[in-house]
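A single protein chain has been omitted from the complex, and every remaining protein chain is retained in its original position.
The chains carry the letters A, B and C, assigned in the order they are written, with residues numbered from 1 in each.
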Amino acid sequence: MSEAASPWLLLAQLCQMTIVMALAPLLTGLVRKVKARLQRRVGPPLVQPYLDLRRLMLKEVVLAENASWLFRIMPYLILSITWVAAALVPTFATGLMFSWSGDLIVIAGLLGAARFAQALAGLDVGTSFGGIGSSREVMFASLAEPAIIMIILCVALIAGSTQLSTIADHMANGEVGLRVSLALALVGLIIVALAENARIPVDNPATHLELTMVHEAMVLEYSGRHLAMIDLAAFLKLLLYVSLIGCIFFPFGIAQSGSGPEFYLLGLLIYLMKLGVCGVLLGVLEMSIAKMRVFRVPNFLGGAFMLGLLGVLLLYVSRGM
Amino acid sequence: MIEPSAYCVAALLALAALSVSMARFGLVRALIYAASGLVCLALLGIGIASLGAGVSQMRLPLGLPWIGVNFRLDSLAAAFLVLIGLGGAGANLYAIGYGRHEPDPGRIVPFIPAFLASMTLVVLADDAFTFLFAWELMSLSSWALVMAHHREEGNARAAFVYLIMAVFSGLTLLLALGMLAGPSGGFTFAAIRAAHVPPATVAMVFVLATIGAGSKAGLVPLHVWLPLAHPAAPSHASALMSGVMTKVAIYGFIRIVFDLTGPPTWWSAAIILLLGGITAVMGVLHALMERDLKRLLAYSTVENIGIIFIGIGLAMAFQSNGFMAGAVLALTAALFHALNHTVFKSLLFFGAGAVLHGTGTRDMGRLGGLINRMKWTQFAMLAGCVAISALPPLNGFVSEWMTFQAILLRPEMPQWGLKIMIPVDGALLALTATLAAACFVRMHGITFLGRARGEAARTAHETDACSIAAMLIFAALCVLLGLLPGFVIDGLAPVTVSLLGGHMPTQLGDRWLSLVPVSASRSSYNGLLVFLFITASTLIVVFLVHRFASSAKRRSAAWDCGFPDPRPETQYTAESFEQPIRRVFGSLVFQTREVVDMPSPGDMRPARITRFAHDLVWEGLYLPLAAYVGSTADRMNVLQFLTIRRYLGFVFVALVLLLLGLALWQ
Amino acid sequence: MHGIDFDIAHMLAGLLVLMSFLMLYQVRLLPLLNVLAAHAFVLSLSVSWQAYIQHAPHLFITAGIALVFKAIIVPMVLRRMVVRMGIHREIETVVSIGLTMLAGLGLVALSLEVMLPLTAGAEPVVREDIALALSVVLIGLLMMVTRRNAVSQVVGFMSLENGINLAATGARGMPLVVEISVAFSVLIAFIVIGIFLFRIRERFDTVDVGVMDEFRGGRQ
Partner (left out) sequence: MNILSDLLPGWFDPLLGILIIPLAAAVILAMVPNYRISAALNVAAAFGSLGCAVTLLFERPPPHAFLLVDDFNIVFILLNTFVGFTTSAFSASYIAHELEIGRLTAWHLRFYHAMFQLMLFGMNLALVANNIGLMWVAVELATLTTVLMVGIYRTHEALEAAWKYFILGSVGIALALFGTILVYLAARPVIGEGMDAMVWTTLVDHARGLDPSLLNVAFVFLLLGYGTKVGLAPLHAWLPDAHAEGPTPISAVLSGLLLNVALYALLRFKILIAANASAIAPGPLLIGLGLLSLIFAGFMLYRRRDIKRMFAYSSIEHMGIIVFAFGMAGPLGNLAGLLQMTMHSLTKSAIFFTVGHVAQVKGTQRMADMGGLTTTHPLLGWLLVAGVAAIAGLPPFGVFTSEFLIVTTTFAREPILAVLFILGLLLAFGALLLRLTDVAFGEVKGPVGPVHASYLPVIAHLSLVLVAGIWLPPPLVVWFQHVAALLG
């Protein structure tokens, strides 16, 4: 990691952090907008998430009587951990300064830590809704994680690394070509992303119907700035998955480490485009399918796992071993 | 370095002997605990010091005269000496305080040092006799500890099952080592290493060692004693049993499979991988369904043993295919996880003990909201839960991350068995990790968070200073090991060198102290940096929030979607929390069934939901065995009541048969 | 030594075996006791014959013991006992007489078979002698096993012991024979006394079975 220390990379790292933080609400706004349009509604403006955050920030916090200190610090932790995770994913450039402080598994782990914190927070007040949310969340996670590992395995087999920068570089220089396994892995990752971000068909971010909600139930007791932070963390997570998909499966345009600033600008533009496309696609997807019952989700996620495993086995075959 | 450790053993035994008579006096008890804690610290130091320093041996004119009692302190032994020292020191510190609450200390105090001494002996032993002697002694002394609360319901049974399983494992290892020693009785490990054993023997020894060490470590399906014995023993004893003794069992396995017999075969690796995966998942699923704190922890021990065995299995697989870099990584991961497990499992058992002492119950269904009354315990336990759930940046994550790296390093092996087994183990490992996270969210959330579910929790009180100190120290260790894993990995290098002839790239060389399994371009993890990163961003967030957001806050009733209910019964219980996962996995693994009894409107009786679960291993394997023995005993018992004429008949028949045999033989 | 001596010895030994069969054949107690007396008498004959041909006067003591103690005293005592206990009726044998006889034949065959491969190193006579003694012993044991009645079991034991005496006296120059026969007589006396003391009417077993039922629980 000798060259990692150069100020350029540090700068790039910092701007990536600010960029993800800045863009996350926008992406959610975009998705909402698209959905609204497809529903023949005008819908809120793109910047609505920012406004919501601001409103929440300025509101006072209402705490339940028996809410403990855990309940109050968790939002900060959730937000910062998610932020770090998001910062580890190459968005517009690889080989950023801290990118080697963690690989894909670390990112998964960080998200797990955030989830752990959130689930605990959900249990803290001691209401039935918090319990519902937490227990369902961990159940989804327990199914999503093996799928992620399978996908990572698949990718690592191809790229020979779990280091995102390396993977991105490897994928970018094109000798990989199109592979069935990769396609399967992509589908799997999308499924996982939907589940992890509490999107339709697994969960409905816009509902407050006790039987259907998972993520919302968990954060039901939060208000004011705490809620704002948790929402922001959710936005970040969505962005993270989108950029993850981007940098693994569509790494074109990502600036290689050590390349000049102009490449970085180019990468940034291309990254913005990727976000836009993904946002639109996500909106369309969410419009075109319905939410499924909680106990159908396991099959859904199990599907993702199967896809990953299939991808790995196909790789064995394709390598003629 | 061998003499000092021998002195430590002697000191521990002396303490045990002393405490037999002195255990009545509280002060002496505390002193004895303190003394054995210090000895354990010495052991810890010796272990660390002799990790790098080569092999030192020692022979005492005891035991069988023609072989004597041989001790040998090589790097592997040193590594496990560190575990014993660490766990022992912590347990003793904890016991200084916790021991005061014990009703009948005379049944506990003497056996703690004896237990520690015997475990040390197992690790130091260099001949089959000494090894098994110490092994059985370990079982016996820990049995006494399990028997300490002999009047409580079910403890006698627990102790019975435990000792039977322990003796079973001892006898199995006896067979294994007897096989290796050969008819001439070359019992010293040196002789065994020197002897050239045929592959068939190696295979047999492997199977026996797996059964023997596995049943002591808690490998499914030989794990049944853990959830019985650990709750029965006093908490510091269960911490030792679960945190240290199971590791000693793993030491035995490694010693036999990697050191005493030749390089493993791929199928043995596949078997270990399979068992490890099953053990990990079964253990954590059991833990998820438990509501007794200590039983839960016992099952989670089973899970972690499974993870360690996955690492060992990977090492065997790679070694059998001559892929040493992978083998080294996997074995290091396994050893590292063993260390981590010692740390956080001891911590968690301490915490469970504190809860038990503070509330008088281990039943999560009657706890809740302890965060307000047992602040320190809760804080330490939180660290433990995060660590055991393998979440960054704590230590549990590091070892599991390394295991993942080993899996990802080269999942494809020439043999199809491994080709399938390794990725599947990867998935099982991931499943285990997340289920463990779920399990400990549940455990921590139900026990410490929410509202008190019963009088026990409402009137809970914080435990004593020594216990808290022990817990906090171990919590700090969880963090340290997570942030600076390089030290541990470099420390383990001599072990892998001696067993596999190679070691991982030196970690401390990297000036960012980041953890690099093979090469930086392949994968790397820097716990310290991630931690700093998180703190930095947290600080930024805090700053921003407090700069721009309103700091107003108000306390009021919980919102709860508009129907707040003051009664704590309305909270999510442990059962309701586990329900979704039970629905998904339980129906298969435990054949769980839920029976809902919903009274018709106007009917006043409460609605109730009952859950039925089966422990298939117990009901499918152990109960039939017991039933068979019982019925045979019943049938044979008739022989007690025959008439003299019948007994004479036996003599007559025996005589005639022998004569017939003779006639035919001639 | 002349063959005739041995022939007589064999004749007597064979007679003893015959007596044993006669015992097996008996179903009533009193006749059984008569046969026992005869058995002992034949033994004493054979012992004294051995004493004569071996020029071992001390064997005459054994013969005397056999004659006086086993052929006269014990049967008389037993007879009185039987009469007093009032059990001179049918003996309930475990297996039918016929089968017992068959088993006895089988035992004789077995003992011959076992003794057959005796090397010629030993004098030829030993083979037959031992074979016969062995069959007497085995038949005695068979008697003990197949009869439920205490008295008949004593009889069985005594015939067993006669067989041993036969073997012992048949073995030339065997020391301690007298002592052994004395010791055995003591043993038998003990048994007889025991039966008498403990009022073991029906069988040895009554000491058990009756007790069994009440003590079955505690006595495990």
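The definition used in the following text is that a contact is a pair of C-beta atoms (placed from the backbone, for glycine too) under 8 Å apart; a residue touches a chain by one contact, two chains touch by 3 or more.
All values reported here derive from a predicted model rather than from experimental measurement.
> If you put the missing chain back into the full complex, which of the shown chains would it touch?
Result: the unshown chain touches B, C.
> Can you work out which residue in B:L12, B:L51, B:M119 or B:L137 touches the chain that's missing from view?
Result: among the candidates, B:L137 touches the missing chain.
> Give the residue, chosen from C:F21, C:F69 or C:F157, that touches the chain omitted from the document.
Selected residue, touching the omitted chain: C:F157.
> Using the definition of touch stated at the top, determine which of B:L51, B:L177 or B:V398 touches the missing chain.
Reading the full complex, the residue touching the unseen chain is B:L177.
> In the complete complex, which positions of chain C touch the hidden chain?
114-115, 117-119, 121-123, 126, 130, 133-134, 137, 141, 144, 157, 160-161, 163-164, 167-168, 171-176, 179-180, 183-184, 187, 190-191, 194, 198, 200, 204, 207-208, 211, 215, 217-220
> Provide the residue numbers of chain B that touch the chain removed from this figure.
Output for chain B: 61-66, 106-107, 128-129, 132-134, 136-137, 139-140, 147, 150-151, 156, 159-160, 163-164, 167-168, 171-172, 174-175, 177-179, 181-183, 185, 187, 204, 629-630, 632-634, 636-637, 639-640, 642, 644, 647-648, 650-651, 653-655, 658-659, 662, 665-666.
Just so we're on the same page, only the chains that are shown with their structure count from here on.
> Rounded to the nearest whole Å, what is the centre-to-centre distance of chain A and chain B, using the mean of the C-alpha atoms as each centre?
Each chain's C-alpha centroid was found; their separation is 35 Å.
> When the centre of a chain is set as the mean of its C-alpha atoms, what distance in Å lies between chain B and chain C?
The mean C-alpha positions of chain B and chain C differ by 69 Å.
> Please report how many Å separate the Cα centroid of chain A from that of chain C, as a whole number.
99
> Could you list the positions in chain B whose residues touch two or more of the other chains?
Residues of chain B never touch two or more of the other chains.
> Name, in rising order, each residue of chain B that touches chain A in their complex.
It is residues 368-369, 371-372, 382, 386, 389-392, 397, 401, 404-405, 407-408, 411-412, 414, 419, 423, 426-431, 433-435, 437-438, 441-442, 444-446, 449-451, 510, 512, 514, 520-526, 529-530, 533-534, 537-538, 540-542, 545, 548-550, 552-561, 564-565, 568, 570-572, 576-581, 583-584 of chain B that touch chain A.
> Of all residues in chain A, which touch chain B in the complex?
It is residues 1, 17, 57-70, 76-77, 79-81, 83-84, 87, 98, 100-103, 105-106, 109-110, 112-113, 115-116, 119-120, 122-132, 134-136, 138-139, 141-146, 148-150, 152-153, 156-157, 160-163, 166, 208, 210, 220-221, 223-225, 228-229, 294-295, 298, 305, 309, 312, 316, 319, 321 of chain A that touch chain B.
> What residues on chain B touch chain C, complex-wise?
Touching chain C from chain B are residues 637, 640-641, 643-645, 648-649, 651-652, 655-656, 659-660, 662-663, 666.
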